[in-house]
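Here is the structure we will look at, set down as structure tokens.
A single protein chain has been omitted from the complex, and every remaining protein chain is retained in its original position.
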Amino acid sequence: MNEVRFGQAINKALADAMTADPSVIVLGEDVARPGGPFGVTRGLLDRFGPERVRDTPISEAAIVGASVGAAMTGLRPVVEIMFMDFVTLTMDALVNQAAKARFMFGGQLSVPMVVRMPHGGGINAGPQHSQCLEAWLAHVPGLKVVCPATVADAYGLTRAAIADDDPVIVVENKALYAAKGDLPDTAAATPIGRARTARAGRDATIVSYGAMVPVALAAAADLGRDGVDAEVIDLRSLQPWDEPAVLASLARTHRLVIAHEAVEAFGVGAEIAARMSDVGFDELDGPIVRVGAPFMPPPFAKTLEDWFRPDAAKIVAAVKRTMA
Amino acid sequence: MNEVRFGQAINKALADAMTADPSVIVLGEDVARPGGPFGVTRGLLDRFGPERVRDTPISEAAIVGASVGAAMTGLRPVVEIMFMDFVTLTMDALVNQAAKARFMFGGQLSVPMVVRMPHGGGINAGPQHSQCLEAWLAHVPGLKVVCPATVADAYGLTRAAIADDDPVIVVENKALYAAKGDLPDTAAATPIGRARTARAGRDATIVSYGAMVPVALAAAADLGRDGVDAEVIDLRSLQPWDEPAVLASLARTHRLVIAHEAVEAFGVGAEIAARMSDVGFDELDGPIVRVGAPFMPPPFAKTLEDWFRPDAAKIVAAVKRTMA
Amino acid sequence: MSHTLAPFATDRLLELYRGMRLVREAEERLSALFAEGEIPGFIHLSIGQEAVPVGVASVLDEADTLASNHRGHGHAIAKGLDLDRFFLELLGKQDGYCRGRGGSMHVADMKLGMLGANGIVGAGLPIAVGSALAHKIRGTGHIAVVFFGDGALAEGVLHESMNLAQLWSLPVLFVCENNGWSEFTEGARQLTTDPQRMAAAYGMKATKVDGNDVIAVAGAAREAVATVRAGKGPCLLECVTRRVRGHFEGDPQKYRDAGDVAAATRDDPLARCESQLIADGISQADIEAVKTATAARVDAAVAKARAGPPPSPADTLADVYSPPREVAT
Partner (left out) sequence: MSHTLAPFATDRLLELYRGMRLVREAEERLSALFAEGEIPGFIHLSIGQEAVPVGVASVLDEADTLASNHRGHGHAIAKGLDLDRFFLELLGKQDGYCRGRGGSMHVADMKLGMLGANGIVGAGLPIAVGSALAHKIRGTGHIAVVFFGDGALAEGVLHESMNLAQLWSLPVLFVCENNGWSEFTEGARQLTTDPQRMAAAYGMKATKVDGNDVIAVAGAAREAVATVRAGKGPCLLECVTRRVRGHFEGDPQKYRDAGDVAAATRDDPLARCESQLIADGISQADIEAVKTATAARVDAAVAKARAGPPPSPADTLADVYSPPREVAT
């Protein structure tokens, strides 16, 4: 057991996957010699050489498009998109090519590729460097989407994503890169599609993912002081997401709050709420309340960004509202 | 009052807007001399000349990006993206530029531009020419999204979109282009953000938009024969959508079904269900049931596409389920 | 059109003729089937352009990979795809290449390195570049080829792909089928550049040939493929050709001069090839025999396709994702 940072855990996952499987390659802007803008790919070039660890030009569409072709031809590319905001430039390759190839070609092949991309705020990076756009990708049949909240899952979901035969988007919250946590020496892959109970509780369920999980846990601690025992579910995977786990929790608590950093409207939380208002309807004893960013671009200034990003107080208020 | 086709109504809206305002221009692939792949822009070149009606190269990113710059410099561009599937190539210009400019520049300016794009199936155009991706755009603060279901709204929403000072996406269901309907000689703009009651009813609310509205009406007719009086709400605008109208209907019927052609998971219906499971919770007497496409790319063959696209029978079943 | 060729062996030329005849026959049948409403969706025919895919594919290995575009029937057939499964797919049948899920714009055969026709203009370019990267890293000795139209020259991803291929010296051959049209608009009203000047911008080796002369195409392709396969970096091959039919079947082509269609029809690569064969001593009877045999082959495929069962929705959802696998760490 070692204490490592979230970013280091991803680094180790990349290195372990590259060691285990020579078909894994890493590419992206400044990922090789400079070791990545957030340092996540540091040292890989030295260990695995320039054929397998590649700095690319600023050509997001071609990098992701090339990864599709490489995956069709026997490699398992792991691409880094420097900020999730730039996924806008890669949507054709992701959505019309990678996601559809298996289905559209009659099941002839798989497209095993991973696209890593940091989302989220907290560093005052402004409107074009802070967005959480995972709901788009979760809406696309053929893509899988994961979003780790812990060091163990940063490792485990990255390994699982690389081992997966389909295109997987790994969304990394940049505010978590420096977070520390324990990583077992024999760290394992985290199965895609299975949620984790981050805190057990009886009175209300808070569903969350990524950097909002620690916030939800803080909210649960606050609620505990008020005598409310909240359960916190860390989704870990957004597509597919663990509907049985959420439903089971709701069946115990009968109250549901969903919290994420993304803009609330049309976000990932909408789907979870929608499903629970259908298959979980009979379990609901109160409204389903979502906590997300207000409907505006991420603002730059600290006062604004702090207000924009959901915090524990908003989650507490949401839980209290559904229990009222 | 004239009977015209849906596509002709859009054509008239474009022509009327161009006549009323010299700053309106039309651009896109094959929109000028050929009159558009679906004929929607036919005749505009002759009437308004090559400066204002422009065929472009196959450069979707630059066309939409240029429209942002043109809108910032005094024009009101109306771009056509030939199939909504190609919006993948324009996401940066739409999301990081057009949508954010007003907010991000402190309210200094508006970006009055319209991007028209056909979505939907029914013509066996296959996985890359049939998608309904409007949920992506509705998730983006700064964009407006409308989707007409009738000839009157094809005209009215197009006029409203062009008159609007912000970027508006007009999603046109290609299966509707040939549909006929009445267009008053003094056709008016349809206010963005306001739904329409397509059929009044007391027992259940069916919320829908675009080409699913006639399908929902057919389902309501079927239900009527079984003694169920369904109300059909045509959203018309998806961002902003008319929450008060949906809530008011739900408060009368206490049962809610949402139907759209897009893939159900993470679709537009998720947001409506999520809001109603919150603000409308006390009104709900049954689960909120969504009807959408299964989680797969649009398939090509007729048997598959027919199965893939939601139909009246599925809506009927959904209403019956929530009333059970 | 700088390419000059050594005389071509007659038996090889006959082989090329057979290849072109098969594409032509298949597409003429598709045209008829489409007119009769037997093909759903829309189809883009490459009639008059057969020399390009057939000439290029004649110098490829089976394991070389190929990315195609919306006008991809010729690419698929020339790469050796099974005609039965091809027709089954175009008619939207269960036993088609894509189980009826893709149709004309998505025919693919991974076993033959055919990475798919593509409905998105330009999308095949980075796919081929990535495929070439895999060939290079894996040391397969194979190369990747991409066919794209002149209209695709305007897409940004073309620029990104050519730069990347050249930067990494990847074994990829860019084949531009320059037919002068993109949909309903002439290239000249869309482009201020051309394949040669784009290639020059990256210092990429490039050739331009008469794309209706199958000998010229095959010869230039042979040279280019040899360069690419030898690890000397990517090449671009521009084939100047003509679109005989409309953009898609059913296109009334009101935007086009009758003269342009007539000229395109006159400059027929098959007719030119036939003349050469006759000059080389092949008899008219031999040529007719090829035609008859080809028609019979296509007849059989069409019959099979017509008789094939439609796809059932049952297995579709299972193919959105791969079957689950045990994840080893």
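Chains: A, B and C, in written order; residue numbering restarts at 1 for each.
One rule holds for everything that comes next: a contact is a pair of C-beta atoms (placed from the backbone, for glycine too) under 8 Å apart; a residue touches a chain by one contact, two chains touch by 3 or more.
Just so it is clear, the structure is predicted and the values come from calculations on it, not from any experiment.
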Neighbouring displayed chains - absent chain, whole complex: A, B, C
Which of C:13, C:67, C:191 or C:264 contacts the chain that the document leaves out: C:191
Residue touching the undisplayed chain, where the options are C:17, C:147, C:184 or C:202: C:202
Omitted-chain contact residue, chosen from B:7, B:36, B:120 or B:142: B:142
Residue of B:123, B:163 or B:248 touching the missing chain in the full complex: B:163
For subunit B, residues in touch with the removed chain: 16, 20, 23, 25, 51-52, 54, 56-57, 59, 61-75, 77, 92-93, 96-97, 101-110, 141-142, 144, 159-160, 163-166, 187-189, 191
Residues belonging to subunit C that touch the chain removed from view: 154-160, 163, 166-167, 189-193, 197-198, 200-204
Residues of subunit A (touch criterion as defined above) contacting the omitted chain: 29-30, 33-34, 37, 55-62, 85-86, 88-89, 123-129, 294-297, 299-304, 307-308
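Keep in mind that, in the parts below, only the chains that are shown with their structure count from here on.
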Between subunit C and subunit B, distance of the C-alpha-averaged centres to the nearest whole Å: 36
Whole-Å gap between the CA centroids of subunit A and subunit B: 30
Distance between the centres, which are taken as Cα means, of subunit C and subunit A, whole angstrom: 40
Sites on subunit B at which at least two other chains make contact: 85-86, 88-89, 126-128, 295-297, 299
Two or more partner chains touched - positions in subunit C: 98, 100-102, 106, 118-120, 156, 316, 320
